[in-house]
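Please read through the structure below; I'll follow up with questions.
Some chains have been omitted; the remaining ones sit where they do in the full complex.
We call the chains A and B, going by the order they appear; numbering starts again at 1 in every chain.
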Amino acid sequence: MADSLEKLKEIFREFPGIGERQADRFVYFLLHKNKIFRDEFVREVETLGKNVKQCRSCFRFFDAGSTSLTINKTGANVCDICADQSRDHSLLMIVPHNVDFESIEDTRAYKGLYFILGGTKAFSEKKQQSLHTKELVARIEKEGKNLKEIIIAVSLNPEGDNTRHAIEDVIRESVKKYGIKVSTLGRGLSTGAEIEYIDRETLSDALSGRKIEPLP
Amino acid sequence: MADSLEKLKEIFREFPGIGERQADRFVYFLLHKNKIFRDEFVREVETLGKNVKQCRSCFRFFDAGSTSLTINKTGANVCDICADQSRDHSLLMIVPHNVDFESIEDTRAYKGLYFILGGTKAFSEKKQQSLHTKELVARIEKEGKNLKEIIIAVSLNPEGDNTRHAIEDVIRESVKKYGIKVSTLGRGLSTGAEIEYIDRETLSDALSGRKIEPLP
């Protein structure tokens, strides 16, 4: 009969980015915490499975228990953001993962809608994740001329580029049909960047994207 | 009413070494896993609280459900290692944490017993953890002349040194009374060490601890 310490360690080892030693530490962390903490932890994991739903419109996970479920025009279960009429429904941002959505929302700089692709387009055939590409096309077709701009927000690495190309391929026909603009996140210097050490491509982008500043 | 995604993220943020972004990823990892995985996870966390006990002799956490509980000579509940008569009961290794014990056991090079101190001796008064120092003295007193050597196994950093000094202070009287030897882990080159870049102290230790090798 397997040791229950070992079994929990094994589960934690499956968590993203967690190795053997950190899985061990998690288990001892839980043991050092009292029963009240562990009980709350267990309850929240159980609640997650019950309350959290995937939005039928943008495919992000959201708490349908706390945020009262909204029935939209078409009758589908949609999240609070998709249902929010104060947001700009003419803007749609496509992001690979829920965590990317969270990063963008944290900026408080975007007021349009989202579409969570459900992963990136891997290079290897074996690693392909099932992406919501069909649902993306259906969403665009449904919005039609109401959509003015689609923002493809992917990481600036080879897998991000590959994902962007895959998105462009599936949306090409629809965006032409409805005259929707397609944009990507601006490139340039990021916080902390030192001119001496930046790669040439980024520096070229920073040059061509330079901004006229009113002198204070 | 707080969002259940947010509540679980907050709990994960308390885990050792976990920041905001990784807490987010854990929650989405659980959402992408199916109900069977989450149920097993919840079950194992609950089992942990029920089955895992702290040994009355060495203070390590062990699974008392799977490993049948052993009643030792003095009647206290002790773990399988403390109760194992094939191990060398004349050797006692003191380690700060359960994870240190696991690192040592993984080497399969040590056959004595252990004592888990329950933490390190911090420099700041505020950060003091409650250490099992009284129980350590009681343990040594109980074993008395049966103990031949106590190994203090702490990290080679200032907090480890501080912890070693604290241990030496509390065991001094007993080890003198019973003539118990006190040792520390050997110092020298560790795997991957490059002579050109090692600090002088380690290199001096490696020199004085050099080993005569029979030529193969």
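Throughout what follows, a contact is a pair of C-beta atoms (placed from the backbone, for glycine too) under 8 Å apart; a residue touches a chain by one contact, two chains touch by 3 or more.
Quantities reported herein were computed from a predicted structural model and do not represent experimental measurements.
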Check your understanding: In this structure file, how many copies does the full complex comprise, given 2 in place?
Key -> 4
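By definition in this document, only the chains that are shown with their structure count from here on.
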Study note, to complete from the structure: Seen from chain A, its contact residues with chain B in the complex are 1-8, 11, 15-17, 21-22, 24-31, 35, 38, 40-42, 44-49, 51-52, 61-63, 65-67, 97-99, 102
